[in-house]
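Note that this complex is displayed minus one protein chain, with the remaining chains in position.
In order of appearance the chains are A and B, and numbering begins at 1 in each one.
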Amino acid sequence: MELRDLYDRFRDPAAIKALAKAIAKEAQDLEPFSIMEVCGGHTHTIMKYGLLQLLPKNIFFIHGPGCPVCIMPKERIDHAYILAMQPDTILCTLGDMIKVPGSRGSLQDARSQGADVHFVYSPLDVLKIAKENPDKRVIFFAIGFETTTPMTAALIEQALHYGLENLFFHINHVTVPEVMRELIDSRDEHIDSYNNRIDAFLGPSHVSVIAGSKIYEEFPAKYHRPVVVAGFEPVDVMEGVLMLVRQRKEGRCEVEVQYRRSVTREGNMKAQKLIQKYFQKRELFKWRGLGNIPKSAWRFKPEYADLDAEEVYKEILPIGEIEDHRLCICGDILRGMAKPTECQVFGSACTPSKPLGSCMVSSEGACAAYYKYGNLLEAQ
Amino acid sequence: MCLSIPSQVVSIDREKMTAVVDTLGVKREVGIDFIADEVKVGDFVLIHIGYAMNIIDEEYAKESIKLYQEIIEKMEEEERRTFIDESDNCPGGAGGA
Partner (left out) sequence: MKQITLAMGNGGVENRELIEKVIFRHLKNSYLERAEDATFLGTPQHLCFTTDSFTVSPLFFPGGDIGKLAVAGSCNDLAMMGAKPRFLSCSFIVEEGFSMRSFELILRSMKKELSINSAHVVTGDTKVVPKGSCDGLYINISAIGERVADVSERYLEPGLLILISGSVAKHGAAIFAAREGIDLESDLKSDCKSVWPVVEEMLSVGGVKAMRDATRGGVAAVLNEWAGASDVGIEIDEAAVPIADNVRGICEILGFEPLVLANEGTFVAAVEPHRVERLLDILRRHDLDAALIGRVTKEYPGRAVLRSEWGTRRFLDMPSGEILPRIC
């Protein structure tokens, strides 16, 4: 097998078409059901490859909150802004994060005001920056799901190994099963605009590589929702949907792994251990649009307080909460209760170049994906 | 689910805990902290923000590819049968008995 097979065979048009036919055939007599794809990367694939156009009318997707940039509350973006504006400070973060506006502006805005803001491709770049700027304080604004958390932990390990005294971390890592639970629980109490329920989950690909498929076992067991962990290529997603259709037809409800080439039940134990070494769960963490979700985010263990920017800069980091723009319905979209096109400001006051809410800013956000790829469907 | 890209391991430096990987002709150095014990040159790995997360199971990958081939053939076969049925039932149509 060659490397390009790992790309091409999982994007093969013939396979996509055949799987679409198989889904249409096997879902024929089923009651309409909804699948929440938890992860923004899945949303991206579905929209980019037009997979919605290939599914029968009785299967539909509800776009989940799977984007660590999308769910970042404004008040924490403000923390990043404030930290960036400190003298002799370099603030580092990953990609899209620098475009999200808090209440004072985005990190991009801070940069135009003279702040030293770097976006990095890898935490390893942060190590380099810290070593090359011993007279500056380097703060890593760490974001991401289970996929990304171990890399921050590895950076912390390196920082301690090299005895770096000028590197600090603002930890915003969050976890997926807790928010999945929150969505099902809150949805059972509300009637949404389509009378929908989340009937099944398409589990995130790479969160599962790290954490294992074991983290979803409570969903069939306690909530009667099947979970299929699927890869992120279009063939993977289509096969994942087929597997969910079959579970439905056969009256099964379990965790299945479509992405067998990379996901195991246990996941990567080294990565998990590294996370456990430095972090513990927060009691509560606010997810933008969803409110406080218990045990859904990480913070430093108390013995590492010296590295924790939230401790070191306690005096200047505000702890109040900030409301979103009143017309922004990102919260409903993240809950799967509304579609981007139902938002009054979608595409007009809120666009990728001037986003009002996070769903539009990150290329993973439902609104950004719809804006870029999806409006063809609405026009048809 | 976080952009992660399949790449192939070209060389390993266990002291530095890094490997050089190739992604469709672009080479770069990545951290192997999470797979150091098992990784070999030639392995396919998933790279996320500068680190290799896991080693891709080639056997499972090949099984999946084979499965898709079977589904494609099954669907094509069904199409052929439907086409034949339809033209059998079509008065004066091509391919009649």
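Note that in this section contacts are C-beta pairs under 8 Å (C-beta built on N, C-alpha and C of every residue); 3 or more make two chains touch, one makes a residue touch a chain.
Just so you know, these numbers come straight off a predicted model, no measurement behind them.
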| item | value |
| --- | --- |
| Sole contact to the chain not displayed, among A:94, A:155 or A:274 | A:94 |
| Absent-chain interface as seen on chain A, which is shown | 4, 7, 13, 16-17, 20, 40, 47-51, 53-54, 67-69, 94-96, 98-99, 108, 119-121, 125, 143-145, 147-148, 351-353, 362-364, 371-376, 379 |
| Contact set of chain B toward the excluded chain (per top definition) | 2-3, 5, 20, 23-29, 47, 49 |
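Criterion: only the chains that are shown with their structure count from here on.
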| item | value |
| --- | --- |
| Chain centre separation (chain A, chain B; CA means) in Å | 23 |
| Partner chain A, residues of chain B touching it in the complex | 1-4, 6-8, 22-24, 31, 33-35, 44, 46, 48-51, 53-54, 56-58, 60-65, 68, 71-72, 74-76, 78 |
| Partner chain B, residues of chain A touching it in the complex | 1, 3-7, 9-10, 12, 14-15, 17-19, 21-22, 39-42, 66, 94, 121-125, 144-145, 147-148, 150-151, 154, 157, 204-210, 232, 235, 239, 260-262, 268, 270-271, 274 |
